[in-house]
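Of the protein chains in this complex, all but one are displayed in their positions.
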Amino acid sequence: MSELPYKIVIGLEVHVQLATQSKLFCRCSTQFGAPPNTQTCPVCSGMPGALPVLNREAYRMAVRAALALNCEIPEFTKWDRKQYYYPDLPKGYQISQFDLPMSQHGHLAISDPKNRFEPKRVGIIRAHLEEDAGKSMHDEQAGTADSRIDLNRCGTPLLEIVSEPEMYSPEEAKAYLTELKLLLTYLEVSDCNMQEGSLRVDANVNLHIPDPEAADGPPIATPIVEVKNMNSFRAVERALHYEADRQWEVWQESHQRLGDVPKQTRGWDENAEITRGQRSKEESSDYRYFPDPDLVPVVMSAKETAEIRNQLGELPAALRKRLEETYGIKPYDSDVLVNQGRALVDYYIELAEQCGDGKLASNWVQQDVLRLLNEREISIDDYAVRPSAFAELLAKVQDGKLDTSRGREVLAEMIEAGLSVADAMEKLGIAEVDDSELVELCQSLIAANPKIVADIQAGNLKAAGALIGQAKKQNPNVNPSRVRELCIELSSEAS
Amino acid sequence: MSLLKKSAVELVSLLRDGELTSADLTRAYLNQIEEHEGTIQAFLHVDREAALQQAEDLDRRRAAGENMGPLGGLPVAVKDLLCTRGVTTTCASRMLENFRPPYDATVIARLKAAGAVLIGRTNMDEFAMGGSCENSAFQTTKNPWDPERIPGGSSGGAAACVAAAMAPLSVGSDTGGSIRQPAALCGVTGLKPTYGRVSRYGLVAFASSLDQIGPLAATAEDVALLLEVLAGHDPLDSTSIDAPVPRYIETVRQPLEGLRVGLVTDHLAEQLDPDVEAAVREAVRVYESLGANVEEVSLPHSRYGIATYYVIAPSEASSNLARYDGAHYGYRTDESALQAELAAERAAAQSEQEEARLDTPLVRMYRKTRSEGFGAEVKRRIMLGTYALSSGYYDAYYLKALKVRRLIVEDYRAAFQKADVLLGPVTPSPAMPLGHFKDDPLGMYLTDLFTVGANLAGIAGISLPCGQSREGLPIGLHLQAPPLEEERLLRAAHMFQTATDWHRRRPDFVASED
Partner (left out) sequence: MSLSASDVEKVSLLARLLLTPQEIEALTSQLGQIVEYVDQLGEIDTEQVEPLAHAVELVNVWADDEVRPSLPRDEVLSGAPHRDEDSYLVPAVLGD
């Protein structure tokens, strides 16, 4: 990346729907997917005379999220009206927060297991609570026909999280989003489901280009472009790559700097894989914010904030560190486990504790448990083998009574037939092979394979592998590593 | 007919004792409305059948021994900005000409539960903006004392119907004087409660930080009866005060010992009609004769009240009225005419840039809907408020006004250290002739000078009749009290009404009937 002639500078604005039962200012349900206009009331449909009342739980969730993002929570916050006309905004204003948001000055630490960038902190300018708008639907085929308005979503609590423009590659932006989503799901304040619109991302992007006339001076900043309509983290990454290339081309032609042109808004077209300019309304920036006279401020003492902070629980970054320190696994592995969510981590910890080998437990969870969860699209709670039974299985592997592949067969039997380790082994006809029996078997193999024995004697220990294969053919229950051990031992004796 | 000269308190006791049925009483008021409404035009809507139906239901319930509630079958008129389920609620605007709310305002629910018969919807200035009822989109209510004069506003219909004995009790709303000023001009008693004392849920908003619902009636006692029904905490209104409601009707007759009355000198120094000034000074003597101690007090920022109010109220109004855009309810402009208009503009456009500047169909729909649906005064205030909140002007106007508002509140706090109630005129003059302030909006605004302070400070205020002008027009006395001191105001007003009979005077056509 360092060979690029510019630095891309990215700030992200993320809107997250909070997982309350009812809306931010009325008691209509927030359930996704209801038939249009069946979850509205006088308040959220903007009827004359209706008044908002703040949802306590929404506020608590927002504070939890803000604290987890290391934000300061001022003692005083208030509600403002952001005014603009749009048919999915029935009051003609959105209740939001302007100059005194509920939180500010935080940060989120990100890192990359693939080491494409150095671990860093991305600053959070502010996080504030506001109400969502409804949805307008337009059938483009129909041309000039009317748009249809559904107000079900209108009034759903949204947390808007605004980062500093401190991400310098699409990969950093993606890591920020991934970590943010993980954090919010750990806090159980949002399901962060992008398909259902619970998490929405807008990006502010521009380029910093070294000034050829002042090599040591500040770089030249190009005009900031706001990119919208990115419906997955992958889309964000691709849109940002595209936008950087596009802006570099525009720069070479126009040499426009920040401030030369009004801020542009572009939409990501997923199919064409390009961003397209969106028409901006010249007066749209005058939102005429003022304090909402229908609502009263929230005052929260430092003590109350501290109480909420104490109840945050263990957050992903701390959890990763604990897994690495307690169970001796690598950052890459702790990242994989923690990214799966708290329930899987709890499963892993129980397993690691019971089998006493964190690395072995990590390998099995990552390779076997996660694969099945993904294949079947189930959660860890629905996984048939509980950690205690799993640990019993791993104990057999640990003392060489089962090799990995036999262990997998046993695991499969435990899952499918709901059997205990012992019953599964019995069903598979796995009996533990007596060592004297095994010595006998190996002696017969050595007698029958002088060439291999000669190879082993010559120092080619890998040749023993062929003998293991033959041993397994004769008795599938043999422990391969013990066979290997015996064969090498007996070969050297044979000389 | 003499029934209609009785006070609400007397009528409730007759109803309770079974000496009078709600149906008979309601019929008497309906007949009075029928007879005089052609001249007065106090009501936008009277549903005779529905009112009688409610009255008969209440009579049946009484016959079955059920508790009727404190109003027990008494008719109540309601200003046409209180949402009532299934009943057209117009705010005297074309915009809401056919709007039927799917819900009841908290106050409406309380009235129903208290056994009120909702007899009709009273006229007002459109969206409560104005002081004469001339801004109603539908009709101009006349002052019952002189049909050539304004009844005041915005609760003009609410005050006129009480003065004309068309209803014993009436509910209005007061944002800058809209209960007290028409009460003064029509010679009735009207109270603006403390901000937050009465729920605003279901009150179509004009300026949310100033609006309060309140009662109008002939006497302080009757006002107490209705206030007790209206007041109380409402979890649906975040600005509602969670404090117990005193039994106003139990205490209203108790005189206040050692009452300290503060005469607001700033309000007498203004250009005041001599008859009004004389009546107010006479009221001072009445209180002195009742044993009160009268002292002069000053509200030094009172002179900035109008300027402050006419920034804050229009700013909030410009926002509150944004929802009337033709998208979800209410009036929408004719869409085929709109499309034709835009097509013609596109055809006439000289260049692509010019064409690009044209409104989109949606924006034009908003603009035409609002321009056709709102009257001139509403548009004027929306423009004023939009300007005051727009970028570059916010600090100079809106923020400045909020700071002066605090100074006004502090003035009142200081004054209430010296006085239990503040006394002064309600209006600079008695009722003006119709059309007097046509094309002079600022002149009209300035008549709110004495009343806006109570709204800006959120305190309680009452207007009660205290005299008549040379032409025989009523003059109102303004008493103000600290937050939640409605009981004190009502007792002070009742004291005055025990010593005077201005509140018993009626326009000739009412007085001569029997």
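Brief remarks follow.
Residue numbering begins at 1 within each chain, and the chains themselves are lettered A and B in the order written.
Note that contacts are C-beta pairs under 8 Å (C-beta built on N, C-alpha and C of every residue); 3 or more make two chains touch, one makes a residue touch a chain.
The shown structure was predicted, so the numbers you read here are calculated from the model rather than taken from an experiment.
Within the full complex, the residue among A:298, A:360, A:373 or A:466 touching the omitted chain is A:298. When the whole complex is considered, the residue among B:457, B:489 or B:510 that touches the unshown chain is B:457. Only one of the listed residues, A:35, A:212, A:429 or A:459, touches the absent chain: A:35. Looking at B:221, B:325 or B:485, the residue that reaches the missing chain in the full complex is B:325. The chain not displayed touches subunit B at residues 98-100, 102-103, 194-196, 209, 235, 238-239, 241, 301, 304, 306-308, 310-311, 318, 322, 325-332, 335, 338, 360-368, 370-371, 374, 379-380, 382-384, 386-387, 390, 393, 396-397, 399-407, 409, 441-442, 445, 456-459, 483. The chain not shown here touches subunit A at positions 20-22, 27-29, 35-42, 45, 53-59, 78, 85-87, 136-138, 140, 144-151, 279, 281, 283, 286, 288, 291, 293, 295-300.
FYI, only the chains that are shown with their structure count from here on.
Residues 81-83, 89, 91, 96, 99, 101-103, 105, 200-205, 207-209, 235-239, 315-316, 318-319, 322-323, 325, 327-329, 361-363, 366, 386, 389-391, 394, 398 of subunit B are the ones touching subunit A in the complex.
Across the complex, subunit A meets subunit B through its residues 42, 45-54, 81, 83, 85, 87, 90-93, 144, 149, 285-286, 288-290, 293-296.
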